[in-house]
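One chain of protein is taken out of this complex; the other chains stay put.
Labels run A, B and C following the written order; every chain starts at residue 1.
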Amino acid sequence: MILILAPDTDRESPQYHEMLDHLSRLPGVTARVHQVQGREQTLTEVYLLGNTAALEESEMAALPCVERVVRVSADYRILGRHKDDDRAAHFAYNGVDFSQDNLHVFAGLCAVDTPEHVDQTMRAVAEAGLSCTRMGAYKPRTNPYAFQGHGKRCLPWVFESAGRHGIKVIAMEVTHDGHLEEIHDALEAAGRPTGVMLQIGTRNTQNFELLKHVGRQTDFPVLLKRGFGITLEESLNAAEYLASEGNSRVIFCLRGMKTHLGDPHRNFVDFTHIPVVKRLTRMPVCIDPSHSVGSRAASPDGIMDMMHATAQGVVAGANMILLDVHPAPQKALVDGPQALRLEELPWFLEDVRLAREAYERRRDLAQRFLAEQNRQ
Amino acid sequence: MILILAPDTDRESPQYHEMLDHLSRLPGVTARVHQVQGREQTLTEVYLLGNTAALEESEMAALPCVERVVRVSADYRILGRHKDDDRAAHFAYNGVDFSQDNLHVFAGLCAVDTPEHVDQTMRAVAEAGLSCTRMGAYKPRTNPYAFQGHGKRCLPWVFESAGRHGIKVIAMEVTHDGHLEEIHDALEAAGRPTGVMLQIGTRNTQNFELLKHVGRQTDFPVLLKRGFGITLEESLNAAEYLASEGNSRVIFCLRGMKTHLGDPHRNFVDFTHIPVVKRLTRMPVCIDPSHSVGSRAASPDGIMDMMHATAQGVVAGANMILLDVHPAPQKALVDGPQALRLEELPWFLEDVRLAREAYERRRDLAQRFLAEQNRQ
Amino acid sequence: MILILAPDTDRESPQYHEMLDHLSRLPGVTARVHQVQGREQTLTEVYLLGNTAALEESEMAALPCVERVVRVSADYRILGRHKDDDRAAHFAYNGVDFSQDNLHVFAGLCAVDTPEHVDQTMRAVAEAGLSCTRMGAYKPRTNPYAFQGHGKRCLPWVFESAGRHGIKVIAMEVTHDGHLEEIHDALEAAGRPTGVMLQIGTRNTQNFELLKHVGRQTDFPVLLKRGFGITLEESLNAAEYLASEGNSRVIFCLRGMKTHLGDPHRNFVDFTHIPVVKRLTRMPVCIDPSHSVGSRAASPDGIMDMMHATAQGVVAGANMILLDVHPAPQKALVDGPQALRLEELPWFLEDVRLAREAYERRRDLAQRFLAEQNRQ
Partner (left out) sequence: MILILAPDTDRESPQYHEMLDHLSRLPGVTARVHQVQGREQTLTEVYLLGNTAALEESEMAALPCVERVVRVSADYRILGRHKDDDRAAHFAYNGVDFSQDNLHVFAGLCAVDTPEHVDQTMRAVAEAGLSCTRMGAYKPRTNPYAFQGHGKRCLPWVFESAGRHGIKVIAMEVTHDGHLEEIHDALEAAGRPTGVMLQIGTRNTQNFELLKHVGRQTDFPVLLKRGFGITLEESLNAAEYLASEGNSRVIFCLRGMKTHLGDPHRNFVDFTHIPVVKRLTRMPVCIDPSHSVGSRAASPDGIMDMMHATAQGVVAGANMILLDVHPAPQKALVDGPQALRLEELPWFLEDVRLAREAYERRRDLAQRFLAEQNRQ
């Protein structure tokens, strides 16, 4: 059960404490307070866990500060959509608004290699009108003897370059608790020139301890990649881990599944799940066409499969795109062959714009058709 | 090796026979003649199988009637795309042109039930401006005790209704050699009021004997569904079975793969393979959103997943759509829950039109970008 | 619902006809008569399909000739095991008894190549004390240009050689209705020197028309291979197709599943399903280690993976083994690399004997333990 408090409820007020006191006396029920930073106001929600079946909605609604009560079904209590549940499906971070209704492109380096490449990439991204990027400092690799990323020592160059080019958010994978502190410290040391979205990779989707650690901080929003060998439900439960610890600023990323049936693509592209994630949860949905497709092969119409996959995601309402670009793909230390060249970025973005426009028209068409149907 | 003859080569001419005589004397080489009915002319191609490595291209090109020689790589000899291979990627049937460049919607009944439902459906399809439909007379069912379709006894009503409403092509699944004769006879008996595209279902993708039988006739074009548990390469090889027996008017249909990773959809939608099939072969590519997705569930934007999947196929260049519609889905004998209602068809078609328009713009954009790149 | 008639019921007797008459008057119920050739007697069973929920068991049990009534659950009506169902789990063919309790090895050629190889193989098989073999005349191949087997022209040599060496049953794949007639005719022409078990391959597991054709004859028992990309339940339903048409002399063969998770083996070996098939149905269970594993690789203990897989099947109660052997594997036209050499056959059989002995001891142990537990 979720108690949604009146907007801008003062957490120092006596009414607020009275409500918490009451909740603390309910037998078998635990209350967890979550704060959601919206575009214009701060929302406070109180999640009641445990024996909530015994609670009366009307009684809870009568408590001080409580504006509305949502009884949740078993799955995805916090991030899920429930009956009569109009909680927000968006959040803001460092001036950028993430939502199930809009679209952001995060183009950047899969793996940070040299300061020059970082800076060239940031410049190209900014010139293309984007305010977000991706930069891989910590790289989990299947083979223990492969290059594992420059780690914390590259963070200063990366953050400074981002600040120089006005980049607001960098998606960056973390694979260990300690990486959060390293990122936090490097950001502070650089004077907070940019923001970071913590990325959890597909091999760590069910690394529940890492999820809990990342979920316990609310400085950084989180981009959680779907596990490549588990069901969608299991991956959505993993996202709920983040929220259950307190951080519900989570974006869910589809990145293709591992199976022999998706060949010749590197993974079996799963972007048809975009509407499913939106229906089951309130998370914005990201797609990762670079790792899903994994090559630059093109069809006879001249369009790379990777761009077709992107358009497929966007035309169905994707809210974010992770894209590998590189100033010199042949010199990239990781996944060079799938990267777009910097000079191809404008083409890619124009292609995305066409697909997004089609999505918006489709959405308007549906509204018109459904409204007409309801009138009948 | 393929010898492409001059257009409209007369197969009764002495030059033609001289060429065939020459080929018949080549040691270890077998020649098979294929005729391809194009939009404006008839093309004749001679496929040389066996020890063709020993043949000189220039020598073959010098034979009478031969206009061009294509040396094929190992895979998909007839249907594949090979180096310097500009053979056609289209064919005509009963006045309808099928190609890797255009788009047709085949809306109709998954399983024929009553004459009334057939006629209501045909009327709605025709009124929506379509000239093609799908009608299932022979239904392969997992459980031997389930309804298996009305079989040949429904063919007369189906063909008459099609004729009445001006439907030109009906996609119809066949599961046994004998069904071809039944369809042929029923069409003749009804005075050929319409045409039939023979459909091979996913359970028969590797029923090589059926493929050979269907490949040996050239009256009807063929819609081959991808096998739901085999690699794309294996399914493309199955298509080549049809062509190797003489029928290269083949459309390849993506219909989702069986795996637990696609839940909650009925199958794991594989429409990202559209550009792959177009790159590897010259077959037009069909998508089957109804069976792939298998439900009418919708996302918060009001659009059914099935329509999102369709748009994803179309925005990446799909050439044909198989769609289940039904006048009364709750009464359908097979797969009712996934069928669109007839009154939703116009919405669906308008949604498809928006996605197709986006595809065409994307294609033009790519041409412009690539042309500019080449100029540099 | 199944009516099990008294043993050796005379199908010409007035009582028998009285019973059938009665059944024919039941509304919405269809009766199908099946005869089961047991070791010592012939059993007749009448399957009632349709609206059987309305029937009273006691009323049916009171009909003439009826000895016992079994109400079946939905799945696998004929081949399944149902509550209080002690119908036989065995059948005899050409003097060989197949059962869920015993074990037969069918060693032979995956693909028939030359008369000499056939005869050498038959001799080795007979000398090893076996009375069954496998011989592939019709080979379904993924690529249409690959060798597809010698077909009917090799049947005379194969059957004559079998007769010469006293082989009683040959497992032989069929892929088309016509093959049954060819096999029947060749056997007759040769004077019935041996018997044939018709084998349905994994690509035809859901070729329902072929299953129905094979199910409508009762001359030959059937070996049905599990489909390599479908669930066990779907494959068992395919077996039921055979039985629903009248032939319940069916053996179910596990042969590994297609997925990337079984590498480096050719297929993901599924022999752990042996007890499951025995629990759900009354079919004897065969294993195909040659195609499952697909190589001769060995572990440091010197034992080939293929033999380990065989032992794993046998120790869990497998009833039949299909094994590829070849007099000269390097010359085999199909699947040579996985074949055992003829001189390795005695080792293989001794290895199987050790595993079978372990199974029998395990079975006895279970009986003792469970008996003791029941006494307590």
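Criterion: a residue touches a chain if its C-beta (ideal position, glycine included) is under 8 Å from a C-beta of that chain, and two chains touch if they have at least 3 such contacts.
Everything quoted here is computed from the prediction, not taken from an experiment.
Among the chains on display, the ones the left-out chain touches in the entire complex are A, B, C.
Contact with the chain not shown here comes from a single listed residue; of A:Val33, A:Ala190, A:Ile230 or A:Ala297, that residue is A:Ile230. When you scan C:Asp8, C:Glu127 or C:Glu357 for touch with the missing chain, the hit is C:Glu357. Which of A:Arg203, A:Arg341 or A:Arg363 touches the hidden chain is settled by the complete complex: it is A:Arg203.
Counting the whole complex, the residues of chain B in touch with the unshown chain are 258-260. Residues 81, 89, 100, 229-233, 257, 259-265, 268-276, 278-279, 292-293, 297-303, 305, 307-309, 311-313, 315-317, 347, 350-351, 354-355, 357-358, 361-363, 365-367, 369-370 are the ones on chain C that touch the missing chain.
Mapped onto chain A, the interface with the missing chain covers residues 49, 77, 140-145, 175-177, 203-204, 206-210, 227-230, 234, 237-238, 240-241, 244, 258.
The criterion applied here is as follows: only the chains that are shown with their structure count from here on.
Taken as a contact graph, the chains are fully connected, with every chain touching every other chain. Rounded to a multiple of 5, the C-alpha superposition of chain A onto chain C involves a rotation of 180 degrees. Greatest Cα centroid separation from chain C: this falls to A. For the touching copies chain A and chain B, the fraction of interface residue numbers used by both exceeds half; the interface is of the same-residue type.
For this pair, chain B with chain C, the centres built from the Cα atoms lie 37 Å apart. Along chain B, residues 229-230 each make contact with two or more other chains.
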